[in-house]
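Reading through the structure tokens given below for one structure.
For this view, one protein chain was removed and the others were kept in their places.
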Amino acid sequence: MTDIVLGKNQYGKAENRVVRITRDSARHEIEDLNVTSQLRGDFDAVHFAGDNGHCVPTDTQKNTVFAFAKDGIGSPEEYLLRLGRHFTGEFDWVTGGRWAAEQYTWARIQGDDGEHDHAFVRAGTETRTAVVQIDGDDTTIIAGLQDLKVLKSTASGFVGYPKDRYTTLPETEDRILATSVTAKWRYNRLDLDFNAVYADVRRLLLAGFSRNYSYALQHTLKEMAEAVLDAHPEIDEIRFSTPNSHHFVVDLSPFGLENPNEVFYAADRPYGLIEASFLRDRADTDHWSWDGVAGFC
Amino acid sequence: MTDIVLGKNQYGKAENRVVRITRDSARHEIEDLNVTSQLRGDFDAVHFAGDNGHCVPTDTQKNTVFAFAKDGIGSPEEYLLRLGRHFTGEFDWVTGGRWAAEQYTWARIQGDDGEHDHAFVRAGTETRTAVVQIDGDDTTIIAGLQDLKVLKSTASGFVGYPKDRYTTLPETEDRILATSVTAKWRYNRLDLDFNAVYADVRRLLLAGFSRNYSYALQHTLKEMAEAVLDAHPEIDEIRFSTPNSHHFVVDLSPFGLENPNEVFYAADRPYGLIEASFLRDRADTDHWSWDGVAGFC
Amino acid sequence: MTDIVLGKNQYGKAENRVVRITRDSARHEIEDLNVTSQLRGDFDAVHFAGDNGHCVPTDTQKNTVFAFAKDGIGSPEEYLLRLGRHFTGEFDWVTGGRWAAEQYTWARIQGDDGEHDHAFVRAGTETRTAVVQIDGDDTTIIAGLQDLKVLKSTASGFVGYPKDRYTTLPETEDRILATSVTAKWRYNRLDLDFNAVYADVRRLLLAGFSRNYSYALQHTLKEMAEAVLDAHPEIDEIRFSTPNSHHFVVDLSPFGLENPNEVFYAADRPYGLIEASFLRDRADTDHWSWDGVAGFC
Partner (left out) sequence: MTDIVLGKNQYGKAENRVVRITRDSARHEIEDLNVTSQLRGDFDAVHFAGDNGHCVPTDTQKNTVFAFAKDGIGSPEEYLLRLGRHFTGEFDWVTGGRWAAEQYTWARIQGDDGEHDHAFVRAGTETRTAVVQIDGDDTTIIAGLQDLKVLKSTASGFVGYPKDRYTTLPETEDRILATSVTAKWRYNRLDLDFNAVYADVRRLLLAGFSRNYSYALQHTLKEMAEAVLDAHPEIDEIRFSTPNSHHFVVDLSPFGLENPNEVFYAADRPYGLIEASFLRDRADTDHWSWDGVAGFC
């Protein structure tokens, strides 16, 4: 028999769909989240001996997620912080973990008398994300969003790239630039108005995307990152994973038609995939916050 | 060998992703569609003899879809009508068909100087749908939307239902009512401002959903239908397919907590599924428009 | 106020995920289904008055689905027949309905001593489907499968088609033919060994797909239909909805390479979509069985 050891591990209950209605007045509020709790610590016995003495059931983690919602959500970051502190405080052998949430946005329905008190319609295509990780005495928060679909119908080009024997792409100074933004940013403080910062980062990402001529999607990501890091000193780093969602100009010449960038075919696969991180300080390139966060290089 | 005959059939190119940019001025417009073209007519030879003499290639249908976008979209209904008339006019043996589109909504990004001229962000979670069908001299149009997610946090109950030996559901006079609306409505005219009617029907569906106490999702669908049929004489029928997206009150009593409809678990499966059609005139219950439209009883 | 009437409607509980283990001996059997129950009948009151007196809860339908699994599944068709007869027998105003299932296939894991008694691995990519509908004294059964992915790497071509100004497709006598088969067939009897017939139809569809040179996907569908209808007199009709999953030969000539049908690009969208029904008797072209079954013209 080979001697084998347990490496990195975590476990918990994933995708608890928590909906919290605040109904202190006739004007209800809704918070709608998908919450995952995962514990880290001393879990050798359950893996090697089938001894569950340390194995806090995933069912218990689920119950705790719902019970803690009773005291209100507030923001996904604050709610996850409360959960993480509970689990690491409650069980000696739980030395850390990862608590993550997706949050969905609802807007009020326009009723007969304006904004409705308790009827809502799902708004926006993007999802807000948050990850809190604890490792002993360290706590880190990564906020983000995903599936924010944006498109520029001009003011984008791609020229001056290296050519080799496999290059067939023609240069262009006018094309559609489209992507579905996944962005994650790392906070350097735990005491923030997370909802306000989130709203402003979202605004800045959109403005940064739209502002200047794009020489490449990489170039535009830098402008988006710069807008965020300039305005928010509480953010040390922002990472992007962005498909280049190709829109090809359709060749209408066989049908005797010109097509001056009017009719496009939106392709599915393959797609460009641009991933990059922007930081204040290169020393933080490998910050441990990203260990448990998928999807970036 | 058994004698077999060809029954209903149609074929074409599905899911052509057409993006049309109107750039007559600095303020661009975007129309973003997913278009399917299917032909009906005399197609026995291709099925029984492998003789393609009548088989207009699906590739040609695709080319036509893109070429016709050069002249502008305007509305999915008008665009599909032009396509349908082309195919049935161009080929003697094509006596009808089905042309369908999904349309995705984009909003202008708020840039440094207000609404941006050529930068957009995907808006709304719902998709607009349209189906044009031609059968000889008859033409019919069904408009619709899908994935319009709505939720009421109160003013919904379910009581007074029949009980049998398999009934365990308790009655409730206060629950969350949530659904993702798929609605399709049948026009009785071809000369409409389709975009304006669509926007108003969407508005009325939301208002109808939110207006009154809901005794059952079926009851609320009737209110939504009534709002639409009252305001739009050009619509003869509206059909719904709506999941009852269950939100269960979480039992927090094992943890010593009360839960007066504050913390809910949003379930995935199973879900209620309510499908119903509302018409001006029962004589039209089996209108041929619905033959090629999936998803309703 | 407009007078509006209720047209076609049905409601129930969708996607009940029933797993039934038969453990009468050490060698367990597994049946894994996704079951939908929908009732039809006199449901005007719930829609128009919010009166639930006739509204058998979807929760009760769910309970019944699980309770009936206690007596065994046997085949999805037999199980759905039992459910349908129960609901129409139990409630006077329920005059019919639609009961549908998807079934997933599991194979035994090869353990240390051959086929394992109680450990299974999901097998096959296709899903078996069944729909039972009752309308008063009439009962009809449609069996089927979906997502059966097949591909021929040669013995397929497409020539001799009509050309017009929008045609650019070159003819070819050697191409890949690939599709994902959705097929549904209508039985003319209720007393069948449904599992055995299903297995044989699946076998015949694959053999029919592979047997002869394909002049068009339509032509190959006819061969598949013929194989089934010849061998199974208990089947009156079979319908197909099949994407033509395009595999394009990649042009490697810019890189100085030949490509004699060796390297292909598998495209996503758009795709051809071929839908056709084959019957023994044209009189049955509009058989009521298909009213509640989506996806065909």
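Labels for the chains are A, B and C, by order of writing; each one numbers its residues from 1.
One rule holds in what follows: a residue touches a chain if its C-beta (ideal position, glycine included) is under 8 Å from a C-beta of that chain, and two chains touch if they have at least 3 such contacts.
Quick caveat: nothing in here was measured; it's all calculated off a predicted structure.
In the complete assembly, the contact with the undisplayed chain comes from C:L151, out of C:V5, C:A45 or C:L151. By the touch criterion stated above, the residues of subunit B touching the omitted chain are 165-166, 168, 254-256, 268-269.
Touching the omitted chain from subunit C are residues 16-23, 28, 30, 32, 63, 66-67, 69-70, 106, 109-112, 116, 118-125, 148-155, 176, 203, 206-207, 209-211, 247, 250, 252, 254-255, 257, 259-268.
By the touch criterion stated above, the residues of subunit A touching the omitted chain are 1-17, 36, 38, 40, 43, 46-60, 62-64, 67, 90-91, 98, 158-164, 166-169, 214-216, 218-219, 221-222, 225-226, 229-230, 237, 239, 243-244, 269-282, 284-285, 291-292, 294-297.
One rule holds for everything that comes next: only the chains that are shown with their structure count from here on.
Between subunit A and subunit C, the superposing rotation on Cα atoms measures out at 180°, rounded to the nearest 5. With centres defined as mean CA coordinates, subunit C is found 22 Å away from subunit B.
Computed centre separation for the pair subunit A/subunit C is 37 angstrom, with centres defined by C-alpha atoms. With centres taken as mean Cα positions, subunit B sits 30 Å from subunit A.
Among the residues of subunit A, those in touch with two or more other chains are 254-255, 268.
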